[in-house]
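One protein chain omitted, others in place.
Letters A, B and C name the chains as they come in the text, with residue numbers starting at 1 for each one.
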Amino acid sequence: MTARGRLWLFLVGAAAFAMVFVTACFSLPPFGSVHHPYGERAVRAALSHHTANVIASVNFDLRALDTLGEETILFAAVLGTVVLLRQTADEQRTRPEPAVVRPRVRWFALAMLPFAMLIGLYVIAHGQISPGGGFQGGVVTATALHLLYLAADYRALERVRPVPLYEIGDAAGEAAYVVTGLGALLAGSAFLANVLPLGTFATLSSGGTVILLNAAVGIEVTSGIVVLLARFLDQAVEIGHADDGNDHGNDGKERV
Amino acid sequence: MRADDGWLAVALVPLLALVPVLWRVSRGAPEDRLIAQNLSSLLGGLALLPAAQGFGRPAYVDVALVLSVLGPTGTLIYARFLGVLPGSRLVRRTALLGVPAIVLPLCVAAGPGRAMAKLLLIGALLIAGSVVTGAGGGRGRKAAADGGRTA
Amino acid sequence: MTVLPYLIAGWIFLIGVYGLVTSRNLIHAVGCLAVAQSSTYVLLLAVGYRRGGTAPVFSDAPTDSRVVDPVVQALALTDIVVGATVTALLLALVVQLRKRHGTVDPDALSELKG
Partner (left out) sequence: MTDVLIVVALLLVAGAATAAVLNRDPVRQALVLSFLGLALALLFTFLQAPDVALSQLAVGSAVTPLMILLTVRKVRRRPGDSTDKGRER
(Lines give C-alpha, C1' and ligand atoms only; values in the text may rest on other atoms or scores of the structure.)
Protein backbone atom coordinates (compact mmCIF):
# COMPACT_ATOMS: atom_id res chain seq x y z
CA MET A 1 0.00 0.00 0.00
CA THR A 2 1.36 3.43 -0.85
CA ALA A 3 1.93 6.05 1.82
CA ARG A 4 -0.84 8.15 0.28
CA GLY A 5 -3.37 5.34 0.29
CA ARG A 6 -2.48 4.55 3.88
CA LEU A 7 -3.02 8.16 4.91
CA TRP A 8 -6.44 8.24 3.25
CA LEU A 9 -7.43 5.00 4.91
CA PHE A 10 -6.34 6.49 8.24
CA LEU A 11 -8.28 9.70 7.65
CA VAL A 12 -11.49 7.82 6.85
CA GLY A 13 -11.00 5.53 9.84
CA ALA A 14 -10.11 8.44 12.12
CA ALA A 15 -13.20 10.39 11.06
CA ALA A 16 -15.43 7.39 11.78
CA PHE A 17 -13.69 6.77 15.12
CA ALA A 18 -13.95 10.44 16.09
CA MET A 19 -17.69 10.45 15.36
CA VAL A 20 -18.41 7.33 17.40
CA PHE A 21 -16.04 8.37 20.20
CA VAL A 22 -17.52 11.86 20.59
CA THR A 23 -21.05 10.43 20.65
CA ALA A 24 -19.93 7.97 23.32
CA CYS A 25 -18.29 10.76 25.36
CA PHE A 26 -21.55 12.67 25.57
CA SER A 27 -23.31 9.55 26.84
CA LEU A 28 -20.70 8.80 29.51
CA PRO A 29 -21.34 10.00 33.04
CA PRO A 30 -19.97 13.58 33.12
CA PHE A 31 -16.38 14.12 34.27
CA GLY A 32 -16.15 14.15 38.06
CA SER A 33 -19.50 12.48 38.76
CA VAL A 34 -20.05 10.97 42.18
CA HIS A 35 -21.39 7.55 41.18
CA HIS A 36 -18.61 4.93 41.39
CA PRO A 37 -20.11 1.62 42.51
CA TYR A 38 -16.96 -0.45 41.94
CA GLY A 39 -14.75 2.10 43.59
CA GLU A 40 -16.86 2.20 46.72
CA ARG A 41 -16.88 -1.58 47.02
CA ALA A 42 -13.12 -1.74 46.49
CA VAL A 43 -12.55 0.86 49.23
CA ARG A 44 -14.74 -1.08 51.66
CA ALA A 45 -12.99 -4.36 50.86
CA ALA A 46 -9.53 -2.80 51.24
CA LEU A 47 -10.41 -1.25 54.61
CA SER A 48 -11.72 -4.59 55.83
CA HIS A 49 -8.31 -6.05 54.93
CA HIS A 50 -6.49 -3.30 56.88
CA THR A 51 -4.73 -1.94 53.78
CA ALA A 52 -4.41 1.85 53.80
CA ASN A 53 -3.44 2.15 50.14
CA VAL A 54 -6.57 0.94 48.37
CA ILE A 55 -4.75 0.83 45.02
CA ALA A 56 -2.16 -1.59 46.40
CA SER A 57 -5.01 -3.61 47.85
CA VAL A 58 -6.76 -3.78 44.47
CA ASN A 59 -3.53 -4.81 42.76
CA PHE A 60 -2.19 -7.33 45.25
CA ASP A 61 -5.28 -8.58 47.05
CA LEU A 62 -8.65 -8.01 45.40
CA ARG A 63 -7.38 -8.49 41.85
CA ALA A 64 -4.15 -10.35 42.59
CA LEU A 65 -4.75 -12.87 39.81
CA ASP A 66 -4.98 -10.03 37.31
CA THR A 67 -1.63 -8.68 38.51
CA LEU A 68 -0.13 -12.15 38.04
CA GLY A 69 -1.18 -11.80 34.41
CA GLU A 70 0.42 -8.35 34.13
CA GLU A 71 3.56 -9.65 35.77
CA THR A 72 3.71 -12.52 33.32
CA ILE A 73 3.46 -10.09 30.38
CA LEU A 74 6.37 -8.17 31.91
CA PHE A 75 8.34 -11.39 32.35
CA ALA A 76 7.63 -12.48 28.80
CA ALA A 77 8.57 -9.07 27.39
CA VAL A 78 11.91 -9.14 29.24
CA LEU A 79 12.54 -12.70 28.05
CA GLY A 80 11.71 -11.76 24.47
CA THR A 81 14.06 -8.78 24.58
CA VAL A 82 16.89 -10.89 25.99
CA VAL A 83 16.44 -13.41 23.18
CA LEU A 84 16.22 -10.73 20.48
CA LEU A 85 19.25 -8.80 21.69
CA ARG A 86 21.57 -11.73 22.38
CA GLN A 87 25.01 -11.76 20.84
CA THR A 88 24.93 -13.75 17.61
CA ALA A 89 27.76 -15.71 16.00
CA ASP A 90 28.62 -12.98 13.49
CA GLU A 91 28.97 -10.32 16.16
CA GLN A 92 31.95 -9.53 18.28
CA ARG A 93 32.42 -7.67 21.50
CA THR A 94 34.73 -4.70 21.59
CA ARG A 95 35.85 -2.97 24.71
CA PRO A 96 34.68 0.62 24.63
CA GLU A 97 37.23 3.21 25.59
CA PRO A 98 36.69 4.72 29.03
CA ALA A 99 34.32 7.65 28.98
CA VAL A 100 35.33 11.22 29.73
CA VAL A 101 33.03 12.46 32.48
CA ARG A 102 33.11 15.93 33.97
CA PRO A 103 34.11 15.78 37.67
CA ARG A 104 30.97 17.69 38.64
CA VAL A 105 28.72 15.16 36.93
CA ARG A 106 30.72 12.26 38.35
CA TRP A 107 30.42 13.47 41.95
CA PHE A 108 26.77 14.33 41.56
CA ALA A 109 25.89 10.93 40.12
CA LEU A 110 27.90 9.10 42.80
CA ALA A 111 26.29 11.17 45.57
CA MET A 112 22.80 10.61 44.16
CA LEU A 113 23.25 6.86 43.80
CA PRO A 114 22.60 5.91 47.45
CA PHE A 115 19.79 8.49 47.72
CA ALA A 116 18.04 7.19 44.62
CA MET A 117 18.49 3.60 45.76
CA LEU A 118 17.02 4.39 49.19
CA ILE A 119 14.12 6.29 47.67
CA GLY A 120 13.39 3.35 45.38
CA LEU A 121 13.42 0.90 48.27
CA TYR A 122 11.29 3.30 50.35
CA VAL A 123 8.73 3.49 47.55
CA ILE A 124 8.59 -0.32 47.38
CA ALA A 125 8.43 -0.85 51.14
CA HIS A 126 5.67 1.68 51.77
CA GLY A 127 3.49 0.36 48.96
CA GLN A 128 0.67 -0.78 51.22
CA ILE A 129 0.53 2.50 53.18
CA SER A 130 1.40 5.49 51.02
CA PRO A 131 1.54 6.05 47.25
CA GLY A 132 4.04 3.64 45.74
CA GLY A 133 4.61 -0.08 45.49
CA GLY A 134 6.62 -2.73 43.72
CA PHE A 135 5.97 -1.52 40.21
CA GLN A 136 7.00 2.10 40.73
CA GLY A 137 9.75 1.50 43.28
CA GLY A 138 11.23 -1.29 41.18
CA VAL A 139 11.74 1.05 38.24
CA VAL A 140 13.25 3.76 40.48
CA THR A 141 15.70 1.28 42.06
CA ALA A 142 16.74 -0.06 38.67
CA THR A 143 17.25 3.48 37.37
CA ALA A 144 19.31 4.35 40.45
CA LEU A 145 21.79 1.61 39.61
CA HIS A 146 22.39 3.19 36.23
CA LEU A 147 23.59 6.42 37.83
CA LEU A 148 26.87 4.53 37.98
CA TYR A 149 26.87 4.42 34.18
CA LEU A 150 26.45 8.19 34.18
CA ALA A 151 29.15 8.65 36.83
CA ALA A 152 31.75 6.58 35.03
CA ASP A 153 31.09 4.35 32.04
CA TYR A 154 29.61 1.06 31.05
CA ARG A 155 32.58 -0.98 32.22
CA ALA A 156 32.30 0.41 35.72
CA LEU A 157 28.64 -0.54 35.77
CA GLU A 158 29.43 -4.03 34.49
CA ARG A 159 31.91 -4.63 37.28
CA VAL A 160 29.34 -4.11 40.06
CA ARG A 161 26.26 -5.41 38.32
CA PRO A 162 26.23 -9.16 37.75
CA VAL A 163 23.52 -9.56 35.11
CA PRO A 164 23.00 -13.31 35.73
CA LEU A 165 22.04 -12.49 39.31
CA TYR A 166 19.37 -10.09 38.09
CA GLU A 167 18.15 -12.65 35.55
CA ILE A 168 17.66 -15.05 38.45
CA GLY A 169 16.00 -12.26 40.44
CA ASP A 170 13.55 -11.67 37.61
CA ALA A 171 12.51 -15.32 37.57
CA ALA A 172 12.54 -15.56 41.38
CA GLY A 173 10.18 -12.58 41.66
CA GLU A 174 7.70 -14.19 39.30
CA ALA A 175 8.05 -17.53 41.09
CA ALA A 176 7.63 -15.96 44.54
CA TYR A 177 4.33 -14.47 43.39
CA VAL A 178 3.01 -17.85 42.27
CA VAL A 179 4.35 -19.60 45.38
CA THR A 180 2.59 -17.07 47.63
CA GLY A 181 -0.59 -17.83 45.72
CA LEU A 182 -0.09 -21.58 46.12
CA GLY A 183 0.64 -21.05 49.82
CA ALA A 184 -2.89 -19.73 50.17
CA LEU A 185 -4.13 -22.97 48.56
CA LEU A 186 -2.17 -25.02 51.12
CA ALA A 187 -3.68 -22.94 53.90
CA GLY A 188 -7.05 -24.21 52.72
CA SER A 189 -8.19 -21.10 50.87
CA ALA A 190 -8.34 -19.98 47.24
CA PHE A 191 -5.34 -19.26 44.98
CA LEU A 192 -3.83 -15.86 45.91
CA ALA A 193 -6.33 -15.36 48.75
CA ASN A 194 -5.20 -13.11 51.57
CA VAL A 195 -4.59 -15.68 54.33
CA LEU A 196 -1.93 -13.98 56.47
CA PRO A 197 -2.74 -11.98 59.62
CA LEU A 198 -3.84 -8.53 58.48
CA GLY A 199 -1.90 -6.49 61.06
CA THR A 200 -2.62 -2.99 62.30
CA PHE A 201 -4.07 -0.48 59.84
CA ALA A 202 -1.54 1.87 58.18
CA THR A 203 1.61 0.29 59.58
CA LEU A 204 4.44 -1.34 57.62
CA SER A 205 3.24 -4.82 58.55
CA SER A 206 -0.41 -4.30 57.56
CA GLY A 207 -2.20 -5.93 54.68
CA GLY A 208 -1.32 -9.64 54.97
CA THR A 209 -0.12 -11.12 51.68
CA VAL A 210 -0.09 -7.64 50.07
CA ILE A 211 3.41 -7.14 51.54
CA LEU A 212 4.74 -10.39 50.11
CA LEU A 213 3.23 -9.93 46.67
CA ASN A 214 4.38 -6.31 46.62
CA ALA A 215 7.94 -7.38 47.45
CA ALA A 216 7.84 -10.12 44.81
CA VAL A 217 6.75 -7.60 42.17
CA GLY A 218 9.41 -5.16 43.40
CA ILE A 219 12.15 -7.76 42.92
CA GLU A 220 10.84 -8.79 39.52
CA VAL A 221 10.48 -5.25 38.17
CA THR A 222 13.89 -4.13 39.49
CA SER A 223 15.63 -7.16 38.01
CA GLY A 224 13.62 -7.04 34.80
CA ILE A 225 14.47 -3.41 34.06
CA VAL A 226 18.15 -3.94 34.94
CA VAL A 227 18.32 -6.91 32.57
CA LEU A 228 16.53 -4.97 29.82
CA LEU A 229 18.86 -2.00 30.07
CA ALA A 230 21.88 -4.33 30.26
CA ARG A 231 20.91 -5.93 26.94
CA PHE A 232 20.39 -2.55 25.27
CA LEU A 233 23.67 -1.22 26.66
CA ASP A 234 25.50 -4.34 25.48
CA GLN A 235 24.15 -3.89 21.99
CA ALA A 236 24.75 -0.16 21.78
CA VAL A 237 28.11 0.09 23.49
CA GLU A 238 29.92 -3.22 23.15
CA ILE A 239 28.57 -5.53 20.49
CA GLY A 240 29.40 -4.76 16.88
CA HIS A 241 29.13 -6.57 13.60
CA ALA A 242 32.24 -8.46 12.58
CA ASP A 243 32.37 -6.61 9.25
CA ASP A 244 32.30 -3.19 10.77
CA GLY A 245 36.02 -2.75 10.49
CA ASN A 246 37.49 0.19 12.33
CA ASP A 247 34.08 1.68 12.91
CA HIS A 248 34.28 1.01 16.63
CA GLY A 249 37.24 3.27 17.15
CA ASN A 250 34.97 6.26 17.05
CA ASP A 251 31.64 4.95 18.00
CA GLY A 252 32.36 2.71 20.95
CA LYS A 253 33.77 5.71 22.70
CA GLU A 254 31.57 7.45 25.18
CA ARG A 255 31.19 11.12 25.64
CA VAL A 256 30.54 13.79 28.25
CA MET B 1 -10.32 16.93 52.75
CA ARG B 2 -11.01 20.48 51.61
CA ALA B 3 -8.74 21.72 48.89
CA ASP B 4 -6.86 24.89 49.76
CA ASP B 5 -7.19 27.18 46.73
CA GLY B 6 -4.33 29.47 47.74
CA TRP B 7 -1.70 26.74 47.49
CA LEU B 8 -3.26 25.40 44.31
CA ALA B 9 -2.98 28.88 42.79
CA VAL B 10 0.73 28.81 43.67
CA ALA B 11 1.01 25.46 41.88
CA LEU B 12 -0.58 27.03 38.81
CA VAL B 13 2.39 29.41 38.32
CA PRO B 14 5.06 26.76 37.47
CA LEU B 15 2.41 24.82 35.58
CA LEU B 16 1.73 27.78 33.27
CA ALA B 17 5.47 28.34 32.92
CA LEU B 18 5.64 24.85 31.40
CA VAL B 19 3.70 26.06 28.31
CA PRO B 20 6.60 28.07 26.77
CA VAL B 21 8.96 25.30 27.92
CA LEU B 22 6.95 22.82 25.84
CA TRP B 23 7.35 25.12 22.86
CA ARG B 24 11.12 25.13 23.34
CA VAL B 25 11.31 21.37 23.80
CA SER B 26 9.55 20.77 20.52
CA ARG B 27 10.73 23.69 18.38
CA GLY B 28 13.98 25.06 19.81
CA ALA B 29 17.62 24.77 18.80
CA PRO B 30 19.17 21.44 19.88
CA GLU B 31 20.81 22.81 23.02
CA ASP B 32 17.70 24.80 23.92
CA ARG B 33 15.70 21.59 23.84
CA LEU B 34 17.95 19.99 26.41
CA ILE B 35 17.81 23.07 28.64
CA ALA B 36 14.02 23.11 28.29
CA GLN B 37 13.82 19.43 29.26
CA ASN B 38 15.97 20.18 32.30
CA LEU B 39 13.80 23.17 33.23
CA SER B 40 10.61 21.15 32.80
CA SER B 41 11.50 18.67 35.53
CA LEU B 42 12.44 21.51 37.89
CA LEU B 43 9.15 23.31 37.22
CA GLY B 44 7.27 20.03 37.59
CA GLY B 45 8.74 19.58 41.06
CA LEU B 46 7.85 23.16 41.96
CA ALA B 47 4.24 22.56 40.87
CA LEU B 48 3.91 19.27 42.75
CA LEU B 49 5.02 20.58 46.15
CA PRO B 50 2.38 23.29 46.66
CA ALA B 51 -0.22 21.02 45.02
CA ALA B 52 0.36 18.40 47.73
CA GLN B 53 -0.17 21.07 50.37
CA GLY B 54 -3.21 22.45 48.52
CA PHE B 55 -4.89 19.05 48.36
CA GLY B 56 -4.12 18.59 52.07
CA ARG B 57 -2.23 15.38 51.32
CA PRO B 58 1.42 15.35 52.47
CA ALA B 59 1.72 11.84 50.97
CA TYR B 60 1.67 13.36 47.45
CA VAL B 61 5.11 14.84 48.19
CA ASP B 62 6.59 11.42 47.35
CA VAL B 63 5.95 12.16 43.68
CA ALA B 64 8.09 15.30 43.90
CA LEU B 65 10.75 13.31 45.79
CA VAL B 66 11.04 10.78 43.00
CA LEU B 67 11.03 13.55 40.39
CA SER B 68 13.83 15.42 42.16
CA VAL B 69 16.05 12.34 41.77
CA LEU B 70 15.02 11.11 38.32
CA GLY B 71 14.70 14.52 36.63
CA PRO B 72 18.43 15.36 36.68
CA THR B 73 19.20 11.71 35.89
CA GLY B 74 17.16 11.99 32.70
CA THR B 75 18.90 15.22 31.74
CA LEU B 76 22.34 13.64 32.28
CA ILE B 77 21.34 10.69 30.10
CA TYR B 78 20.47 13.04 27.24
CA ALA B 79 23.64 15.01 27.87
CA ARG B 80 25.75 11.89 27.52
CA PHE B 81 24.14 10.80 24.28
CA LEU B 82 24.03 14.23 22.69
CA GLY B 83 27.56 15.02 23.77
CA VAL B 84 26.65 18.40 25.27
CA LEU B 85 25.63 19.66 28.68
CA PRO B 86 24.72 23.27 27.97
CA GLY B 87 24.88 25.67 30.91
CA SER B 88 21.79 27.69 31.59
CA ARG B 89 21.51 30.70 33.82
CA LEU B 90 17.72 30.38 33.55
CA VAL B 91 17.74 26.92 35.12
CA ARG B 92 20.11 27.96 37.92
CA ARG B 93 18.17 31.14 38.70
CA THR B 94 14.82 29.36 38.66
CA ALA B 95 16.23 26.79 41.08
CA LEU B 96 17.99 29.24 43.40
CA LEU B 97 15.05 31.66 43.56
CA GLY B 98 12.04 29.43 42.93
CA VAL B 99 12.86 26.51 45.21
CA PRO B 100 13.35 28.55 48.43
CA ALA B 101 10.36 30.75 47.51
CA ILE B 102 8.11 27.71 47.43
CA VAL B 103 9.75 25.29 49.88
CA LEU B 104 10.27 27.69 52.81
CA PRO B 105 6.61 28.80 53.07
CA LEU B 106 5.61 25.16 52.74
CA CYS B 107 7.94 24.30 55.63
CA VAL B 108 6.30 27.01 57.74
CA ALA B 109 2.89 25.61 56.85
CA ALA B 110 3.96 22.03 57.62
CA GLY B 111 5.59 22.87 60.94
CA PRO B 112 8.59 21.03 62.37
CA GLY B 113 8.58 17.27 61.91
CA ARG B 114 9.05 14.55 59.33
CA ALA B 115 7.07 16.38 56.66
CA MET B 116 9.34 19.41 56.96
CA ALA B 117 12.50 17.29 56.77
CA LYS B 118 11.17 15.68 53.61
CA LEU B 119 10.35 19.08 52.06
CA LEU B 120 13.85 20.37 52.85
CA LEU B 121 15.39 17.22 51.35
CA ILE B 122 13.38 17.63 48.14
CA GLY B 123 14.33 21.31 47.97
CA ALA B 124 18.01 20.46 48.41
CA LEU B 125 17.84 17.72 45.77
CA LEU B 126 16.08 20.04 43.31
CA ILE B 127 18.67 22.78 43.79
CA ALA B 128 21.61 20.36 43.62
CA GLY B 129 20.26 18.71 40.47
CA SER B 130 19.63 22.01 38.72
CA VAL B 131 22.99 23.51 39.68
CA VAL B 132 24.89 20.46 38.45
CA THR B 133 22.95 20.10 35.20
CA GLY B 134 22.67 23.84 34.57
CA ALA B 135 26.20 24.97 35.38
CA GLY B 136 27.46 24.27 31.89
CA GLY B 137 31.18 24.57 31.44
CA GLY B 138 30.94 24.68 27.68
CA ARG B 139 30.78 21.68 25.45
CA GLY B 140 32.51 18.61 26.72
CA ARG B 141 34.06 17.00 23.74
CA LYS B 142 31.93 17.65 20.74
CA ALA B 143 30.51 14.36 19.69
CA ALA B 144 32.16 13.15 16.53
CA ALA B 145 29.77 10.71 14.95
CA ASP B 146 26.29 9.70 15.99
CA GLY B 147 25.91 12.12 18.87
CA GLY B 148 26.86 15.10 16.79
CA ARG B 149 24.57 14.12 14.00
CA THR B 150 21.57 13.81 16.24
CA ALA B 151 22.26 16.92 18.26
CA MET C 1 -15.48 20.67 31.26
CA THR C 2 -17.87 17.71 31.53
CA VAL C 3 -16.43 15.98 28.44
CA LEU C 4 -13.14 17.82 27.82
CA PRO C 5 -10.90 15.14 29.41
CA TYR C 6 -12.55 12.40 27.35
CA LEU C 7 -12.16 14.39 24.15
CA ILE C 8 -8.49 15.07 24.91
CA ALA C 9 -7.95 11.34 25.44
CA GLY C 10 -9.52 10.73 22.03
CA TRP C 11 -7.27 13.38 20.46
CA ILE C 12 -4.12 11.83 21.96
CA PHE C 13 -5.14 8.44 20.59
CA LEU C 14 -5.82 9.78 17.09
CA ILE C 15 -2.63 11.83 16.88
CA GLY C 16 -0.63 8.81 18.08
CA VAL C 17 -2.15 6.58 15.41
CA TYR C 18 -1.59 9.31 12.80
CA GLY C 19 2.09 9.26 13.72
CA LEU C 20 2.18 5.48 13.42
CA VAL C 21 0.59 5.58 9.97
CA THR C 22 2.84 8.27 8.54
CA SER C 23 6.07 7.27 10.27
CA ARG C 24 9.17 6.71 8.16
CA ASN C 25 11.29 5.45 11.03
CA LEU C 26 10.37 2.49 13.23
CA ILE C 27 11.91 4.05 16.37
CA HIS C 28 9.65 7.06 15.83
CA ALA C 29 6.74 4.67 15.32
CA VAL C 30 7.41 3.01 18.68
CA GLY C 31 7.37 6.46 20.29
CA CYS C 32 4.03 7.21 18.60
CA LEU C 33 2.65 3.94 19.93
CA ALA C 34 3.67 5.04 23.44
CA VAL C 35 1.75 8.29 22.86
CA ALA C 36 -1.36 6.43 21.70
CA GLN C 37 -1.03 4.16 24.73
CA SER C 38 -0.99 7.10 27.12
CA SER C 39 -4.45 8.11 25.90
CA THR C 40 -5.87 5.07 27.67
CA TYR C 41 -4.43 6.23 31.00
CA VAL C 42 -5.95 9.67 30.58
CA LEU C 43 -9.33 8.18 29.67
CA LEU C 44 -9.31 5.68 32.57
CA LEU C 45 -8.35 8.23 35.20
CA ALA C 46 -10.81 10.78 33.82
CA VAL C 47 -13.60 8.22 34.15
CA GLY C 48 -12.53 7.43 37.71
CA TYR C 49 -12.28 11.04 38.89
CA ARG C 50 -14.81 12.31 41.38
CA ARG C 51 -15.17 16.02 42.05
CA GLY C 52 -13.96 16.94 45.53
CA GLY C 53 -12.49 13.47 46.01
CA THR C 54 -9.00 12.66 47.22
CA ALA C 55 -6.68 9.72 46.60
CA PRO C 56 -7.88 6.41 48.07
CA VAL C 57 -4.76 6.21 50.22
CA PHE C 58 -5.67 6.50 53.86
CA SER C 59 -2.24 6.94 55.42
CA ASP C 60 -2.83 10.66 55.98
CA ALA C 61 -6.57 11.02 55.40
CA PRO C 62 -9.59 9.92 57.48
CA THR C 63 -11.16 6.68 56.22
CA ASP C 64 -14.54 8.31 55.65
CA SER C 65 -13.26 10.98 53.23
CA ARG C 66 -14.68 11.07 49.71
CA VAL C 67 -12.26 9.31 47.39
CA VAL C 68 -11.78 8.82 43.66
CA ASP C 69 -12.12 5.39 42.05
CA PRO C 70 -9.17 3.13 42.98
CA VAL C 71 -9.95 0.39 40.44
CA VAL C 72 -9.06 2.43 37.34
CA GLN C 73 -5.91 3.70 39.05
CA ALA C 74 -4.77 0.14 39.73
CA LEU C 75 -5.36 -0.70 36.06
CA ALA C 76 -3.39 2.29 34.78
CA LEU C 77 -0.52 1.92 37.23
CA THR C 78 0.44 -1.64 36.33
CA ASP C 79 -0.05 -0.99 32.64
CA ILE C 80 2.41 1.91 32.61
CA VAL C 81 5.28 -0.28 33.83
CA VAL C 82 4.29 -3.27 31.72
CA GLY C 83 3.89 -0.93 28.74
CA ALA C 84 7.50 0.23 29.17
CA THR C 85 8.81 -3.33 28.96
CA VAL C 86 6.67 -3.93 25.87
CA THR C 87 8.19 -0.77 24.36
CA ALA C 88 11.58 -2.34 25.09
CA LEU C 89 10.53 -5.49 23.27
CA LEU C 90 9.45 -3.46 20.23
CA LEU C 91 12.74 -1.55 20.24
CA ALA C 92 14.59 -4.87 20.38
CA LEU C 93 12.63 -5.94 17.30
CA VAL C 94 13.72 -2.72 15.58
CA VAL C 95 17.36 -3.51 16.39
CA GLN C 96 16.92 -6.99 14.94
CA LEU C 97 15.27 -5.64 11.78
CA ARG C 98 18.13 -3.22 11.33
CA LYS C 99 20.60 -6.10 11.63
CA ARG C 100 18.75 -8.34 9.20
CA HIS C 101 17.58 -5.84 6.59
CA GLY C 102 19.78 -2.80 7.13
CA THR C 103 16.94 -0.31 7.39
CA VAL C 104 14.46 1.06 9.88
CA ASP C 105 12.11 2.55 7.28
CA PRO C 106 8.87 0.53 7.24
CA ASP C 107 8.26 1.33 3.56
CA ALA C 108 11.69 0.07 2.55
CA LEU C 109 11.04 -3.08 4.57
CA SER C 110 7.84 -3.90 2.71
CA GLU C 111 9.67 -3.42 -0.61
CA LEU C 112 12.27 -5.95 0.53
CA LYS C 113 9.55 -8.48 1.15
CA GLY C 114 8.20 -7.90 -2.33
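FYI, a residue touches a chain if its C-beta (ideal position, glycine included) is under 8 Å from a C-beta of that chain, and two chains touch if they have at least 3 such contacts.
Bear in mind the structure is a predicted one, so any value in this text is a computation, not a measurement.
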item: Touching partners, among the displayed chains, of the absent chain; value: A, B, C
item: Of B:Leu67, B:Leu119 or B:Val132, the residue in touch with the unshown chain; value: B:Leu67
item: Positions on subunit A contacted by the hidden chain, ascending; value: 53, 55-56, 123, 131-133, 135-137, 139-140, 142-143, 146, 225, 228-229, 232-233, 235-237, 240-241, 244, 247, 251
item: Touching residues (missing chain, whole complex) on subunit C; value: 1, 4-5, 8, 11-12, 15-16, 18-19, 23-25, 27-28, 30-32, 34-35, 38-39, 41-42, 45-46, 48-49, 53-55, 57, 67-68, 73, 76-77, 80-81, 83-84, 87-88, 91, 94-95, 98, 102-105, 108
item: Those residues of subunit B which, in the complete complex, touch the missing chain; value: 3, 5, 8-9, 11-12, 15-16, 18-19, 21-22, 25-27, 33-34, 36-37, 40-41, 44, 47-48, 51, 54-55, 57, 59-60, 62-63, 66-67, 70-71, 73-74, 77-78, 81-82, 146, 149-151
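To be clear about the criterion, only the chains that are shown with their structure count from here on.
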item: Touch-based graph of the chains, sorted into line, ring, star, complete or other; value: complete
item: Which of A-B and A-C has more C-beta contact pairs; value: A-C
item: Gap in Å, rounded to a whole number, between the CA centres of subunit B and subunit A; value: 24
item: Subunit A-subunit C separation of Cα centroids, rounded to whole Å; value: 15
item: Interface hub residues of subunit A, defined as touching at least two other chains; value: 130-131, 136
item: Shared-contact residues (touching 2 or more other chains) in subunit C; value: 55, 57, 59-60, 66
item: Residues on subunit B engaged by subunit A in the complex (per definition of touch); value: 59-60, 62-63, 65-66, 69-70, 72-73, 76-77, 79-80, 83-85, 125, 128-129, 132, 135, 137, 140-141, 143-147
item: Subunit B residues within the subunit C interface of the complex; value: 1, 3, 55-60
item: Complex contact set, residues of subunit C against subunit B; value: 52, 54-55, 57, 59-61, 65-66
